[in-house]
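Shown here: the complex without one of its protein chains, the others still in place.
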Amino acid sequence: MIYLIAALKGLVLILLLLFTFAYLTWGMRRGLARFQIRLGPNRVGPLGLLQPIADAVKAIFKEDISVANADKFVYWLAPLISFTFALAAFAIIPLGPKGSIFGIDPWVADLNVGILYLFAAAELATYGIFLSGWASGSKYSLLGGLRSAAGLVGYELALGVALLGPVLMVGSLNLRDIVDWQAQHGWLALWQLPVFIVYFIAALAEMGRTPFDFVEAEQELVGGFSTEYNSMKFVSFYMAELLHWITASALIPTLFMAGWHAPFGLPEIPILWLFIKWLVFIFIVMWIWASWFRTRYDVLIRFAWGVLFPVALAWFLLTAYWVASRGGAA
Amino acid sequence: MSVYSLAKALGITLKHMFSKPVTIPYPSAPVPLKPRFHGRHVLTRHPDGLEKCIGCSLCAAACPAYAIYVEPAENDPENPVSAGERYAKVYEINMLRCIFCGLCEEACPTGAIVLGNEFELADYVYADLVYGKEDLLADTVGSKAQRREAKQTGKPVKLGFEVPYVRPELEGVKYE
Amino acid sequence: MSAFDLLMGVLLIASALAAVTLKNAVHAGLALVANFLSLAVVYFALEAQFLGWIQIIVYAGAVMVLFLFVIMLLFDAKADVGLDRLPWMRPLAAALAAAFFLALAYAFSGVGPVNPLADVKLGGGLPKALGGLLYGNWLYTVLLVAALLFAATVAAVSLVQPQIRKARVKPQVLERDRELEEVGK
Partner (left out) sequence: MSYYLLLSALLFAIGLYGVLARRTAILIFMSIELMLNSANLALVSFARSSGNLEGQVMALLVIALAAAEVAVGLGIIVAVFRSRESTSVDDLAEFRG
């Protein structure tokens, strides 16, 4: 019975995420257009609201071409991996308190080691990009794939070490505990400001968004890892990319901004507050996307090892000293 | 690269976000044209109705794309077509060759050929893009394709631009 | 032994066999990733949650990405493993491996079956339970491993950067040297 409920919740969550993805493509294109003083898609339906449906129809009916030079098995496997693990990470984000949605817990899984799960999902998701780069049998794709792996080595460490401080303060790897701790003691973004910034920058790299979108890099790599993909296989890569964005925008408030709890003593409504915080981060990422340039990937690696990692490590040691001097986590 | 310039970039895009989009949704909204726009040619007339073109072929000589073909004929003194001795019996411009440079306008001694404002010239058949006198004279509004469509639907020709100024050389041309 | 145990066993052995027999190096690497992932699931079943996640993060995530990265960097696009120069090695290796397996199986035969769940006090293998041990009895071992990791990092960095000194010589100079050498011949 437990498994059935979890499966149903997972299904609902997947559908929700796919719906969010569809309308994020619309919102993203409209939003980016406004940043560039354009209008964006507005022809299909009122305000262009039916655009995602038109896009979906187009993608489905497009001819599915495989490259002759490709490694068939891996070529098919890569989008699947990318898409699956991009979906997986959202499963442990709590959207509200226990039993708040019609008596059902608003999360799919409540893991004691939630943060480890997040890292696992994030790392496995890079395999999709990495393998597609190799399997396409094209040098642009291969370069894109290698860049993604090289970048991963750079930012993943900073991402992990940045979370050590918060985990040490809260004394738990469970996301629910982290959220509840923040409701009592205040936002971790304030307690742990330096690593919050480090985490945000590393998360940008993990999403593959500007300024770290060198994996795709249309101008020099013709689309990078996804050059040789089209039709639904391309869409699943695109989905994975946007799902990373969706997940990270929900994860950062959960980890650092008290998740679903209301800020400033406002009335608590499950989902609503997380949704608002989510929108804020979606907007910030889009804003950065519209404003900044792309870095080279060696710049990211140097930045990650030379700035992000030392800052995160120093802050972790500081937090460890502070927690130890208080005699353990709160 | 500095934090300041990154912040400045963010500020610029944010400012742009709250300014009015520059996009013109063209087919549903008219395009405001610039005063020096080079559109489809017009053969203008004198106020008394006589054609300005005297069939001298200077425009054809000036045309770098060899798009103009003029065949002159003597005017009937009783019933003149143009103000001069001769008039253009045939005046054709191949719109597929024309590069809209305006040299014909420069070369014309009588100011007969003027590059007007129309630009919606797309058509299906090659031959339809060779514009004759009847398509170019001042009282004709719209391209061949537009006029064909207007004839089929029974509505007046719909032009996709606004004329925000008066050009004196476009004598007698009315864009409604 | 449940159906789950059997399934995981089959997955483990099949992916391991694929990893050592597949011709294409990237495919072999992927089989190894599958092996590590199923091993992580086995760890979960054996009440070693933390270890299972670490297995996924470190092995499947970091180590195998490095492996595949090097494979893609060094091999050509198809990454086929070259010709076997010692064809008689294969059956011999199989025979040796089989003998080793029998020896191990004999050595393990005295060990009893896995205890039923009731009388196990592993605490699910969560970090809380592990931490006490890791930073208690095993503290010095952990420190030694940390020192080793640090040494390995330094070694890896210095290993792959030996040509920096060479690169300081200007390419034009190298070219001139090469030409002089050719003239000398």
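Think of it as A, B and C in the order they're written, each chain with its own count starting at 1.
Operating definition for what follows: contacts are C-beta pairs under 8 Å (C-beta built on N, C-alpha and C of every residue); 3 or more make two chains touch, one makes a residue touch a chain.
Model, not experiment: these values are computed from the prediction.
Taking every chain of the complex into account, the chain not shown here touches C. Chain C residues in contact with the hidden partner, per the touch definition given at the top, are 1, 5, 9, 12-13, 16-17, 19-20, 25, 28-29, 32, 35-36, 39, 42-43, 46-48, 50-51, 54-55, 58-59, 62-63, 66-67, 70-71, 73-75, 81-82, 84-86, 89-90, 92-94, 96-98, 100-101, 104-105, 108-115, 119-123, 125, 129-130, 133-134, 137-138, 141-142, 145-146, 148-149, 151-153, 155-157, 159-160, 162-163.
Methods note: only the chains that are shown with their structure count from here on.
Shown here, the protein chains touch in a chain-like sequence that does not close on itself. Rounded to a whole number, the gap between the C-alpha centres of chain A and chain C is 28 angstrom. Averaged C-alpha coordinates put the centre of chain B at 73 Å from the centre of chain C. Counting partners per residue, chain B has no residue that reaches two or more other chains.
Residues of chain C found to touch two or more other chains are absent. Of all the residues in chain B, the ones that touch chain A in their complex are 6, 9-10, 12-14, 16-17, 19-23, 25. Only residues 24, 26-27, 30, 33, 49-50, 53-54, 56-57, 60-62, 65-66, 68-69, 72-73, 77-79, 124, 126-127 of chain C touch chain A when the two sit together in their complex. Partner chain B is touched in their complex by these residues of chain A: 33-39, 42, 287-288, 290-292.
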